[in-house]
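Partial complex: the chains shown occupy the same locations as in the complete assembly.
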């Protein structure tokens, strides 16, 4: 079987250099180009790249994707900064090259994506749901973006299912004890030296609880998700938003 | 909206009496009969029961279901002891009453069922999977039936996905340290005073882990699953094996 020809854009960055190594180590993939700032996109065509992994920055991503789509090169995109305008522009590019696939994913950690999926699926079966996220103390925002997003997805799933409000008889509370309220879901943020990035979704019903916990110990956790994206995007024309669509969960 | 007319068979048992209370407490259900040992099945017809909750014993269940199916009464069955012969016999009954629905479920805890489903779905994305189950010290078997079943489902999912064997460099081990081997999945059984019934599925990949934990604190945890079965079985003709089929998981 011939190997899939892969290029990495943003190959000198922290995640990019890790992606280079991951592609090189994969038996079914061949790294044909690793481009950094200033390198020419034409290299992708000369190298006959079939898929790019786009890990640059919001200032570069639109030009890179436009080039790839026009040249029939599929793309797995980790760069952020997507607005409605940008998405519309990408849709226009793709309409002219309907055989090309693009995956944009805010999170390539399969564990994080599964945690969100499972939390959404389980949320309507339990009376109570809360989220605890735990990070190193150098983090600037609380709760984490992932925890806020998880809580929003849970809240939406409960709304759709017509779930009752969560039971809570608290009448006397210290400020902050019951956490932040994200669409009705309490979210608690712990900041502790020695931790990296961790999240727990706690679901409780009559006589039982279900806990889904994700521990992220290294950004190498993004690699299996990026490689899975690379392998799947080549047979998935058009725009796909979110790695969960490639996990065949149901 | 008229209420669904529900009867409980085995209504004097520990789970049965709890089911009686749960049906009575549900606003959309009406308890029309609660039968114990020696009570006549004709009562079900007189009471115009639409669904029975069958919580008796292997010696009584076949006769009870035969009666119900012939009289067009749907059934949610928690009684165990199902063999291929018994299932074949039930299929024959149902063939003659194609409008009747029967749900047989080995476990009505929604948390336990979701744990198994999520573990199966996640198993192929991680290099390593192990199961830890923790119970009170009066339990006679190790591992628990639920843990063994969970491990079998995980192993089957990995086999289907073509997963590699789990990494394990152990060369020097005390007997038993690495747990029991259930189809290649290590299962560890903890027996501790103060515990009831708990199970953790640990999944690990490059730089991250995902943990799914179920804590069962009371057999009242079966009630939401039984009621969900009652509501769904009336519109699901034929035989359904396992509550997971009613959870709309994907």
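Every chain is named by a letter (A and B) in the order it is written, and numbering of its residues begins at 1.
Following the convention adopted for this analysis, a contact is a pair of C-beta atoms (placed from the backbone, for glycine too) under 8 Å apart; a residue touches a chain by one contact, two chains touch by 3 or more.
Small disclaimer: the values here were computed from a predicted structure and weren't measured.
The complex is built from one repeated protein sequence; 2 chains are visible, and the structure file as a whole lists 4 copies.
Convention: only the chains that are shown with their structure count from here on.
Listing the residues of subunit A that touch subunit B in their complex gives 109-112, 114-115, 118, 121-122, 125-126, 203, 205-224, 228, 247, 249-250.
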